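A single protein chain has been omitted; all remaining protein chains appear in their positions.
Right, chain A next:
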């Protein structure tokens, strides 16, 4: 029987608290550090091609991150964010999705983006804000997006994509598309009001959205134990009446398995599911950050040992799917390709001046057109002060 409070009434006659930590959420682990499966663990359902694509994607982002952080240090790009140590979370989950499931990410999900097929050139064009960037050079580096591959353009304000993902998935459901939306966010962003709003909206309106929390222990300098008191993030889903899963984020087989299961459930029952991946942000928050101000090298070294890539590699070798020598050669080749692509992209021109006013509205409003005309006149008068655009005006 329902009641007006929409809550289960279990009667007791002596006052007793329900403890804040009463709920314990188990963590799924399938693959061990040495590349062996845990005894009795679910058998991976991966085929060889998928497994190798997952591996290649993780390696790609690892090498890209290394190279582009160095490029930032050299002053070639203004900013960068690595996903070091977290590669398995986004690659493992993206691999479990359909290619037309929507991805709404935070900013550290280059693994999912690459898995979807974002090309090396596309990465570079965005990072260099050049005229070939799909985002027209308007956002800081790593704010990628592409409609073709169902990857919503990143927005810096944290948590905003969470209720949007609920709405997007609800629309997918109403249109009968049989697709889901995956929504990535950090454990820090989960403190934003939008997180709570988004989860409740999805639960109430039965939106097939997968909320994927990358709990990597830090939000810039703030450790998770100063971010929340509850048992991680997964327990909150239960508060919204939503199913939850927690996985070892360095275990790509566990991430894949959990996301597959969550996706099936979301589509079959039109329900949101929350997945919490336990990981560690091994690199600095961004190229502007220096973690030595808030955590020790010793702490980092402990986590360096749980490398998600080497763990998966050992498993692939055991399957007889990966040859170590060939792998080494491939990585060397990748390094060269990335450097070559970087050199090309940094020479591509910046977007033309018309893109200063395009896309503010579908068509520039008259006031904007007038502002642009006046600006062009001004630039013609002082061409040396505006070298990016002065030589290329009509």
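Basically, a residue touches a chain if its C-beta (ideal position, glycine included) is under 8 Å from a C-beta of that chain, and two chains touch if they have at least 3 such contacts; residues count from 1.
The rule we apply is simple: contacts and distances are computed from a predicted model.
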Exercise for review: Among "Amino acid/amide ABC transporter ATP-binding protein 1, HAAT family", "Transport permease protein", "2-oxoisovalerate dehydrogenase subunit beta" or "Fumarate reductase iron-sulfur subunit", find the name that the UniProt record gives to the complex chain excluded from display.
Suggested key: "2-oxoisovalerate dehydrogenase subunit beta"
Practice item. Sort through A:93, A:122, A:227 or A:259 and give me the one touching the missing partner chain. Key: A:227
Revision key, fill the gap. Considering the complete complex, of A:61, A:82, A:110 or A:129, the missing chain is touched by A:129
Revision key, fill the gap. Checked against the full complex, the residue among A:158, A:182 or A:250 that touches the missing chain is A:158
Revision key, fill the gap. Contacts from chain A to the absent chain lie at residues 78-79, 129-130, 136-140, 143, 155-159, 188-189, 191-194, 219-222, 226-228, 288-289, 293-294, 350-351, 353, 355-357, 360, 365, 367-368, 371-372, 375, 378-379, 381-382, 385-386, 388-389
